[in-house]
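Okay, handing you the structure first.
Only a part of the assembly is drawn; its chains keep their places, and the rest are absent.
The letters A, B, C and D name the chains in turn, as written, and every chain counts its residues from 1.
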Amino acid sequence: MKIIIYPGSFDPVTNGHIDIIIRAARLCDKLIVAVANNESKKAVFSLEERVELLKRSLAGMENVEVTSFTGLLSEFVKKNKASAIIKGLRTVSDYEYELQMALINKSLSPEVETLFLVADIKYSFLSSSIVRELAKLGGNIEGLVPDCIKETVIKKLGNN
Amino acid sequence: MKIIIYPGSFDPVTNGHIDIIIRAARLCDKLIVAVANNESKKAVFSLEERVELLKRSLAGMENVEVTSFTGLLSEFVKKNKASAIIKGLRTVSDYEYELQMALINKSLSPEVETLFLVADIKYSFLSSSIVRELAKLGGNIEGLVPDCIKETVIKKLGNN
Amino acid sequence: MKIIIYPGSFDPVTNGHIDIIIRAARLCDKLIVAVANNESKKAVFSLEERVELLKRSLAGMENVEVTSFTGLLSEFVKKNKASAIIKGLRTVSDYEYELQMALINKSLSPEVETLFLVADIKYSFLSSSIVRELAKLGGNIEGLVPDCIKETVIKKLGNN
Amino acid sequence: MKIIIYPGSFDPVTNGHIDIIIRAARLCDKLIVAVANNESKKAVFSLEERVELLKRSLAGMENVEVTSFTGLLSEFVKKNKASAIIKGLRTVSDYEYELQMALINKSLSPEVETLFLVADIKYSFLSSSIVRELAKLGGNIEGLVPDCIKETVIKKLGNN
């Protein structure tokens, strides 16, 4: 059974993430969406909230599992006997950062592969921080996050 | 009447900004220089100071107006019936960031265009943060900011 | 009257070009679409064909004029008393090349501005060479070039 | 059964390609290495030679098949009922080009995914054209191509 890990902060999950999840799930037997519990990178949503928003958004997807992890990603991958990490690459993006992460993870655990999928072009400018910024300024986040979590995101971030 | 908006933090205004303002003003009937009042991006100069430094630097330019805005840029653009946002691109620069902003603004308000001008080559390494860092370390900022604001910037940032 | 020049090879015109033309035409009184007659860069369509395909695609656009030019772009701009050159920037793209051209043109004629518009995200991977390659391999170019020129392009490039 | 396609010119195959093939083969049931028969991109080695060099280099790899294709890659992928295309990304590289190809292929056939693997860091500067240039100038290509094809490459390209 091929297991793939999709790690991230998901602060909060966006439709760009959902697109990658749907496509990645088709390429393996089980996809584990893994929320990083990274103390040095302050998240706006708590770890529990981020996991819950993902679970709500992915309800009904059969071979997708949502969880969180602490510590090194490469350790988490090995513990789960996953064959690869998967990440999205946006055309307008942090390509160099993702490449660096892939090389570090390969240096730490040569058997752990990182696969990249190109983000759908219509989400190429989308990121969690864009969603947070927009929600805070009262902008419309319709179509940027799953409909079922939209109100929760606005309630948390909006200044109304 | 064609109105163009030139948004930014201007913390503080540099000669690179002034160059873009002069050139942009020639391309429209009215250029609105709009200082962003962004609470999540801590500025060193207060909103009032940033507006005042711009006004002092642009004194005498007939079709240029300086103001500030809160909230979404795309809303500000629509409220002012502007036909476009204008931004400078530096050869050594944040190109990807500006592209992302342009795409987000277009996604929020498809009718709002973003135009880019290439920064004068002699300002291609110049930014407000460079000016702040230099002034703090006692470096020479002559030629990097308008002469009429040089002393004010040094007084605010220098550690003498 | 503000005149803007949109130069290019247009070998052949794509829907990405058309999108830039429509948006640029809104920003000026007259937009001159100028096909470069560049001997050192061999085009597949003749100069006459390229002009004709553009004219057919732009029929009905009131403030847009199609023509060709030989020699230096900066000379052509001055001869037409245009206030600026306009170019599209794609998210997946030749950004550095366009920047270099803008700087050269500014160095040759400091009064000639180059303005950039960000290509519509759905055309960010589109170029004339992609259209040529696809048509040659029998791929579907529907939606990539204006409908009214699709058959002409296929007839010219396809190997049927 | 998951089938993945690894397309390329392989003019000639390098150790960078071999590294990607070995890693990609672990991620699927069958990996099809597909040599592009692209008339407009003149290859130095004939299609037959390129296929033969790959077969020799990959002898003994059980789930890897070498073949060639003409026409659109996306058609070839569908005909073989493959679930994805796989490509290597080098740290010093043609990233933008690969992204553009992935977006075009997705636009032509939305169901065809492109996966990227990061090239092993020690091959990040390696390409077929580097090998050809070196061999022509009498440079040492040991370690850059599989040992079993080294002599053939030198005989073809060297000027002795």
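The rule we apply is simple: contacts are C-beta pairs under 8 Å (C-beta built on N, C-alpha and C of every residue); 3 or more make two chains touch, one makes a residue touch a chain.
Note that the coordinates shown come from a computational prediction; the quantities given were computed from them, not determined experimentally.
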* **Number of identical chains forming the whole complex, with 4 shown** => 6
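Following the convention adopted for this analysis, only the chains that are shown with their structure count from here on.
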* Asked: Which chains are shared contacts of subunit C and subunit D?
  -> A
* To do: Could you put a whole-Å number on the gap between the CA centroids of subunit A and subunit B?
  => 34
* Centroid spacing, where centroids are CA-atom means, of subunit B and subunit D in whole angstrom -> 47
* To do: List, in ascending order, every residue of subunit B touching at least 2 other chains.
  => 99, 103
* Asked: Is the way these chains touch best called a line, a ring, a star, complete, or other?
  -> other
* Chain pairs in mutual contact under the definition given at the outset -> A-B, A-C, A-D, B-C, C-D
* To do: Can you check the complex and tell me which residues of subunit A touch subunit D?
  => 2, 23, 26-27, 83-84, 89, 91, 95, 99, 102-103, 106, 113-118, 121
* Which of the residues in subunit C come into contact with subunit D in the complex? -> 92-93, 124-125, 130, 133-134, 136-140
* **Touching residues on subunit A, where the partner in the complex is subunit C** => 91-92, 121-122, 124-125
